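A single protein chain has been omitted; all remaining protein chains appear in their positions.
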Amino acid sequence: MPRVNMVQALNMALREEMRRDPRVVVLGEDVGRMGGVFLVTEGLIEEFGEERVIDTPLTEMGIVGVAIGMAMYGLRPVAEIQFIDFIYEAFDQIVNNAAWMRFRSAGMYKVPLVIRGPCCGGIRGGMHHSQSNEAYFIHTPGLYVVMPSRPYDAKGLLKESIRVDDAVIFLEPKSVYRTVREEVPEDDYTIPLGKGRVVREGDDVTLVTWGAMVYVAEKAAELAEKRRGWSVEIIDLRTLFPWDKDLVVSSLEKTGRLVIVHEAWKTLGPGAEISAYIAENHIDLLRGPVKRVASYDTPFPLVHEKLYMPNVARIYRALMEVMEW
Amino acid sequence: MPRVNMVQALNMALREEMRRDPRVVVLGEDVGRMGGVFLVTEGLIEEFGEERVIDTPLTEMGIVGVAIGMAMYGLRPVAEIQFIDFIYEAFDQIVNNAAWMRFRSAGMYKVPLVIRGPCCGGIRGGMHHSQSNEAYFIHTPGLYVVMPSRPYDAKGLLKESIRVDDAVIFLEPKSVYRTVREEVPEDDYTIPLGKGRVVREGDDVTLVTWGAMVYVAEKAAELAEKRRGWSVEIIDLRTLFPWDKDLVVSSLEKTGRLVIVHEAWKTLGPGAEISAYIAENHIDLLRGPVKRVASYDTPFPLVHEKLYMPNVARIYRALMEVMEW
Amino acid sequence: MTSLLGDVDLPFKPLPPRVLEEYSGMLREALGFKRAIDEEGRVVDESLLPKLTNRELAEIYEYMVRARVLDGWLLKLQRMGKVALHAPNRGQEATAVGTAKPMKPHDWLFPSYRELGAYIVRGMSEEEILDRAMNTIDDPLKGSDFAIYGNRKYNIVPAPVPVGNQIPLATGAAIAAKILGHDTVVVAMFGDGASSRGDFHTGLNFAGVFKAPVVYVLQNNQWAISVPTKRQTAAPSFAVKALAYGVPGIRVDGNDVLAVYSIVSRAIERARRREGPTLVEAVTYRLGAHTTADDPSRYRREEEVKIAERYEPLRRYRKFLESQGVLTEKEALQLEEEWDSRVEEIVRKVLQKPGLPKDVFFENVYERPPWVLEEEKKEFEESLKIAEELGIELEE
Partner (left out) sequence: MTSLLGDVDLPFKPLPPRVLEEYSGMLREALGFKRAIDEEGRVVDESLLPKLTNRELAEIYEYMVRARVLDGWLLKLQRMGKVALHAPNRGQEATAVGTAKPMKPHDWLFPSYRELGAYIVRGMSEEEILDRAMNTIDDPLKGSDFAIYGNRKYNIVPAPVPVGNQIPLATGAAIAAKILGHDTVVVAMFGDGASSRGDFHTGLNFAGVFKAPVVYVLQNNQWAISVPTKRQTAAPSFAVKALAYGVPGIRVDGNDVLAVYSIVSRAIERARRREGPTLVEAVTYRLGAHTTADDPSRYRREEEVKIAERYEPLRRYRKFLESQGVLTEKEALQLEEEWDSRVEEIVRKVLQKPGLPKDVFFENVYERPPWVLEEEKKEFEESLKIAEELGIELEE
């Protein structure tokens, strides 16, 4: 089994799916000859040609709108948004057509489309190369929202996303692209949407997170264990809609304490839904407050991003607050 | 004091502000000669002329983008989105420029812009004439989000929104436009953003809501009082970002029970933030679960909308669940 | 665009003269005005008379009649409170029918909301349209939005209510057909107002770059609700906008069904030969209100409408048919009466049908409903029970 990074795992997924199914096509800015600014689509144009690996004009509205039409007609497009921060021009197309075409047409037309792109901070990318804007899509009925944290999951989830018959927003934490390597099978495997995984078992407090924050949370958990003896269970949600409530609830049944960590803005970030869901349906399980550690409610800054995003100190503080309540 | 409906109150606000400040201009589709499809801008073109009451080409991206430029240059535009459901084309402009220009320019440029339009359901308007999409804007740092429920507030809040030096998303529940009349002073008064109001006092449970749902909540509260003797305190938030947490918390101190009712989709609807905030900071106040009654997570349907939106039965059920917990 | 990639012909010079020539030709079409017959039904351009049999010519007329009759019924039903909203088609029948007629069944149509004639040509029945408009149990779109029609059976994609966002979809479908080696052509219809949207821009730009087999039919009916075309654009025509994308644009009399038929059918053939997209501007006039919720007296003069009536498409085509011996005035008017009583009967039938089930909106959100929707559906069912227990009517 090759040890690969996330970029390579994503590239494997695309290549395998394109080989398996001639209807799979890739489109976006610079995805062809250049192989994408992060090289996720590297080598695809050589293998599959210009008709299936399509460099497009510079417009996210166009990329997504055209990809929706392709998907309705019978292709299975994977549209790259160069940085997910640039997706807003496509918002009308995503909401009204990608998410709602099935409903609008009473099931007569479907949109098997993956919109993928690098997200999140940590590379000193400033306001427009760092955002975690998954909440906009989680709030929109009709979409799946996925964010892998490691190469193995990236491959399995992307393959599954390509096969699902609804639109999927597939977010790739770019700070992990080349920093984590692991063994990824060359076989055809998929990971079902909607299933999280336990990254680290623990008894005292459940920490729900995803994407690059999994690694920061691990550091904070280790520190908490070492310093205070607290045993932190970490769950990587992997799919953000629908999120794996069974996994979270069963962990909570054990711990009774909940911290949620994400890079999205705090106000109405995804943590709000998880917390509210628990307060609505499982408040009896809670032994204390539910704390959210999230990016502050300001545009993403170029300077001091590590202070702005959840960091070990901020997570540690939240753990203190729930443990010492 | 004239008894007026919300359309008239909004019209008064625009007229007064345009008289007071020559920098206030109005733009949008059909706002001029026609006076807007709901007649909110009726008569303005006659009084202020074509330069200040501007019929635009059919593009929300253009309306908002151009209005931002106007605001930066020194005008105080009020941009109408004919139905707020059509705002998605403008999303890039709203996020990147309306919300973030102040930050992007380190305070050198500001965007004193009001984006207003009819929102919400209840008139059998179907998917694209019924949405409550405030959550997208609440999640976006840099914006104010406002939704009045009655003519008096509509006037005072719109006037304040026009005077604020940041961008405001001003949502008008169209089902209330002509159904509620009340006395509205012809004087110059404003209502500060961020302040809710108690619509109905009560001791047993706090019900937080806004917009047209205030009236549905009142019916449910009366029914609950009559049938079960429960005393429901209803808070109309009026401003959705920043929301009036002091008012909610002080009510909760009394009741210990919380129900949130809104027309926005449930998943990551504004209720999620309010619930999560309480679970984070005031869980000790809670005597039971926090229930949210919201529109279901499907596109807004043309048929059976009253079953899809929060209705008296759904609110009653939520009250039962918190009271009988 | 001077080719650069793998080519060192740098663009620091004027464009070759053939480009100016080609574009001058395109400009003439984009600023011209094609018509086969004038407003009195007299032939003015033989070359634009399609080669059709008398039977086919009569059939075209019948489609226009059916569209007009149904339009009238939808207006009536709206006033009766049986239809939520209707966007009157009157005056635009020639464009709708002339556009749809040359399409093959396997071609795809991405329409807008004012094209009854096009739906009918493609096989949609009056009954289906009324089921849709009244959201009966047989509504093919299951109560999902108003004033919108579509059905995969006829390769008609349901129009969007947000104006114009079907345009890039049409382009994408056309590119997909090309990639898959199908000979499908895609046709998109929209209004003058839609030309201002970002979707128009990206849709046509992609079509130009990828030579998509798509035909755009812009129905310039002079108004976008209360906004006249001169407020929509400072360009002298809408067809000229195509030139921005390397796409031919052609301005045609949209009230002349024969000219529309000829021009659209040429554009379809061109697309079918995979020679690229075309934008057709069909100059027409919205004789009615924007929708049943609109009062045009607020913004346009009755006088204008009166004059526009002279250019109305049915009358002139009737005159043409009579002059050609295809159909007498009497036969033509009889056809109208016939369809009127047929539709009356259908209306009666449709009015009897039950509505859609209460939980219909939980369907077709996802292929497989996620747990969130399942939990919500449970809440929904409970709330219906509670309403019953409380004895309250939720839908009043």
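Order of writing sets the chain letters: A, B and C. Residues in each chain are counted from 1.
Here, a residue touches a chain if its C-beta (ideal position, glycine included) is under 8 Å from a C-beta of that chain, and two chains touch if they have at least 3 such contacts.
Since we're looking at a predicted model, the values are computed, not measured.
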item: Among the chains presented, those that the missing one touches; value: A, B, C
item: Option touching the unshown chain, where C:I225, C:V247 or C:I346 are the choices; value: C:V247
item: Hidden partner chain, touching residue among B:G28, B:P57, B:G271 or B:P289; value: B:P57
item: Those residues of chain C which, in the complete complex, touch the missing chain; value: 1-8, 10-15, 19-20, 23-24, 27-28, 31-33, 39, 196-202, 205, 208-209, 211, 220, 222-223, 228-237, 240-241, 243-247, 251, 253, 255, 283, 285, 299-301, 303-304, 307-308, 311
item: On chain A, residues whose C-beta touches the chain left out of the figure; value: 29-30, 32-35, 37, 55-59, 61-62, 85-86, 88-89, 124-129, 223, 227, 266-267, 296-299, 301-304, 306-308, 311-314, 316-317, 320
item: For chain B, residues in touch with the removed chain; value: 23, 25, 33, 51-52, 54, 56-57, 59, 61-62, 64-75, 89, 92-93, 96-97, 102-110, 141-142, 164-166, 194, 241-242, 245
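The rule we apply is simple: only the chains that are shown with their structure count from here on.
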item: Separation of mean Cα positions, chain C and chain A [Å, integer]; value: 39
item: Intercentroid distance (Cα basis), chain B paired with chain A, Å; value: 31
item: Multi-chain contact sites of chain C, meaning residues that touch two or more partners; value: 144-145, 160, 162, 165, 198-199, 365, 372
item: Multi-chain contact sites of chain A, meaning residues that touch two or more partners; value: 89, 92, 96, 103-104, 141-142, 241
